[in-house]
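Note sheet for the following structure.
As you look at this complex, bear in mind that one protein chain is not there, while each of the others sits in place.
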Amino acid sequence: MQILQVEGLSKNFGGLAAVSGVDLQVESGEILGLIGPNGAGKTTLFNLISGTIAPNSGKVIFNNEVISGLKPHAICKKGLVRTFQSCKTFPGMSVYQNVLLGALFGSPGKISREQADVETREILEFTELAELSDVPAESLTLEKQKKVEVARALATKPKLLMLDEMMAGLNPTEVAESMELVRKIRDKGITVIMIEHVMKAIMNICERIIVLDHGKKIAEGTPEEISKNKTVIEIYLGE
Amino acid sequence: MVLLINIILNGLLLGGIYAVTAVGLSLQYGVARILNIAHGEYIMVGAFLTWLVHTKFGVNPLLCLAVAGPAMFILGYLVQTFLFRKLKEKTPTPAEFEGSSMLMAFGILFVIQSIAIFLWGTNIEGYSYLAYSIYLGDIRLSVNRLVILIAALAICLLFYLLLTRTRTGKAIRAASQDPDAAALMGININRMLALCFALGAMMAGFAGMLISLVYQLQTNMGMQYTIIAIIVVVLGGLGSIPGSLIGGFLLGILGAIVNSIEPGLHMAAYYLLFMILLLVKPSGIFGR
Partner (left out) sequence: MDNNNKLKKIIGPVILVLILAFMISLPLFAQNYTIILLRTILMYVALTLSWVLFSGFTGYTSLATAVFYGTGLYTAGVLNGVLPLPLLMLCSGLISAVLALIIGTITLRLRGIYFAIFTLSSVELIKHVLNWYEINVLGVRGHYVTRVDYGTVYYILLAIVVLILITTYLIKRSRYGLALSGIKSCEEAAVHTGVNATALKVLLFALSAFFIGMTGTVMATGMLYVDSIIAFNLNYSFFPTLMAIFGGMSSMFGPIIGATVFAYLQEYLITRSPDAYMFIFGLVMIITILYLPDGLVGLYVRIRELLLQKAIPQIRRKISGGKHANTAS
């Protein structure tokens, strides 16, 4: 079953095409990697899908429902949630409050305070943040802050999670841990799309990879196919 | 037809004042990222200084530039060095600085205005200078406004040359475009910011002098000129002197049109225009 279909999505910024005519399909339960050189339009594509900005043309279908044009909070409630490239936890709030906010407002339907508390604690356990739950988010290391962001996203009970460069700036041990976390998330039945520059991670955990360049999709396939694809190699070597 | 020409001419004459009103603010926001809500207070002080020197010592008001300009320059320099610079060092993010510097400018507004009221009271003051008209056929031109237009154009031209042709001017512009790179090239950013703030205040002093030639003065008149300056900057584009001229003339003509229809509503029209502009370009009316 396809959970997400993107059809002919385009966005211009002052005449410059950031994303042009991108089609893509995401199968339920897979981990899809999104790669491409800097400025290829990856984050813009995330912004378009999650409702941060509106597309000039094209549409996004999530769970057999057109979601392009909806506000980000409504898209989140439908079960599509994203994290940010430049980490955006809530400074001034504790780790627990960061995640609780996701549980209270991101879940589809109304949720009681007690229920939200239970779910928040579960997710803090799941992401191994339970010990830090009373610590202010801004005093954590970058790696932990990124984890808080993922935990907050998970608290909204997503069907599809979009991770924007979760592993950038992490050391090899932390990358390995993050890869493990992504797998664990997928095993919970959550589909994952991830933008990533850490090739080792992408090649290891993604079942399928899509390559963007200059706002266009230029290749799609398994990690093996992508690593042999001539155009892709040219782009990365020619950079 | 005559009416139309009159409107356009009046608009152009008004526009000259508006342009000078705006260039200073434009420079301050463009370089220092301070929305100087107290800009109109510098204009008010410049106008009152001109009035004072002219009526007490009989000096030609145009020559009062030599008093109003430097006085405001020094005031601006001190305000930047002792207040805004300190604030910037304490504020973590540029966005926060934008907010807190605006609030601080409100504080400065109150201080300047209360001192002005203490010195000059709250009465309407004024003097007349070249207050007669000449006629070109059916078209009436008031001489003092004509003088203002010429003076305004001259001031803007000199200011433009200062910013584009001199070393200091180039350094200021470099600092506004890329502070980090400018610092690397050995430009003293703090001195540049103080200088540019001072120059902005000096232009406000000049604008005050021009305003005093034709308008009545009151110690509470500052805010309306601040708003006019902001509108002109929005219309003409940030940090551009030709832009401020164009914006000034556009607003001047609009003002002249509203004045010919319903004089009581011309400030309301400015505010309305301002709010519409804010809404139409919400992502940053001061965007380059």
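Read from first to last, the chains carry the letters A and B; within each, the first residue is number 1.
The definition used in the following text is that contacts are C-beta pairs under 8 Å (C-beta built on N, C-alpha and C of every residue); 3 or more make two chains touch, one makes a residue touch a chain.
This one's a predicted model, so the numbers in the text were calculated from it and none came from an experiment.
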{"item": "Residue of B:V31, B:A68 or B:L109 touching the missing chain in the full complex", "value": "B:L109"}
{"item": "Residue among A:K11, A:K42 or A:R152 that touches the chain left out of view", "value": "A:R152"}
{"item": "Omitted-chain contact residue, chosen from A:K11, A:K77, A:K159 or A:R208", "value": "A:K77"}
{"item": "Listed residues A:L101, A:A130 or A:M203, member touching the removed chain", "value": "A:L101"}
{"item": "Touch with the omitted chain, as defined above, among A:S20, A:S68 or A:T89", "value": "A:T89"}
{"item": "Contacts of chain B with the absent chain, listed as residue ranges", "value": "35, 37, 83, 86-87, 90, 95, 98-100, 102-104, 106-115, 117-118, 223, 227, 230, 262, 264-265, 267-268, 271-272, 274-275, 278-279, 282-285"}
{"item": "Touching residues (missing chain, whole complex) on chain A", "value": "50, 52, 71-74, 76-77, 81-82, 84, 86-93, 97, 100-102, 104-107, 113, 116, 131-132, 134-136, 138-145, 149, 152-153, 156"}
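Here, only the chains that are shown with their structure count from here on.
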{"item": "Approximate Å spacing (C-alpha centroids) for the pair chain A, chain B", "value": "48"}
